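Left out: one protein chain. Kept in place: all the others.
And now, chain A:
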Amino acid sequence: MAETHSLQDLRQQPAVAAKVFLQRDYTHGTMCQFQTKFPSELETRIDKQQFEETVRTLNNLYTEAEKLGSQSLIEGCLACLTAYTVFLCMETHYEKVLKKIAKFIQEQNDKIYAPRGLLLTDPIERGLRVYEAGSQTFQLVTTKSRVPETLYLD
C-alpha cells in the first residue's frame, strides 16, 4: 500500500497554484474598470507593458459595454415601451460585449499567458469584483492530447 500512501500524500499537499488579484478601480464611479497597476508577483513571469496592455484593452471593452450611447438608449426606450419583455427575447448590448470580452481573454490566454504558465480568469466568473491571474501549471497538462501514453501501459 506504499503507493497509495504516497498518492494520498500528494493530495494532501497544498496547491502550489498562486493567484494574483487585480482589484476594481472606482476613481470614475461605479463603472467596471480594473486597476492597471502591475503586480510585483508577476514581474518575473511577464512583461509589464504586455500585462498593462491587456488590462487597458479589457477596461476599454467594459467601457464600451456600459457606454450610454445611442444604441443603449434606443434599446432602453424600446424595452420600456414593451414593458421590458424584449429582454426575454433579445440579447442586450452588454451581453454581446461580454462575449467579445470572453473571446479576448481566451485569445490572450492562448497566445501570451498560457506559454508562460499563467491563466487569466474572466472577471464575470468572479462577479466583476476582481481580475484574477493565476499560476496554475496543472492547467497545462489537463488537455487530453497531453496525457502520456505510458500512463495506461500494463
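By our rule, a contact is a pair of C-beta atoms (placed from the backbone, for glycine too) under 8 Å apart; a residue touches a chain by one contact, two chains touch by 3 or more; residues count from 1.
By our rule, contacts and distances are computed from a predicted model.
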Checklist outcome for this item: Name check vs UniProt for the chain missing from the figure, options "Translation initiation factor eIF2B subunit delta", "Palmitoyltransferase", "Immediate early response gene 5 protein" or "Guanine nucleotide binding protein (G protein), beta 5a", returns "Palmitoyltransferase"
Item to check | Residues of chain A in contact with the chain not shown | outcome: 1, 3-4, 6-7, 10-11, 13, 15-17, 19, 21, 24, 26-30, 65-68, 72-73, 75-77, 79-80, 83-85, 87, 92-95, 98, 124-130, 132, 137-138, 140-144, 146-148, 150-154
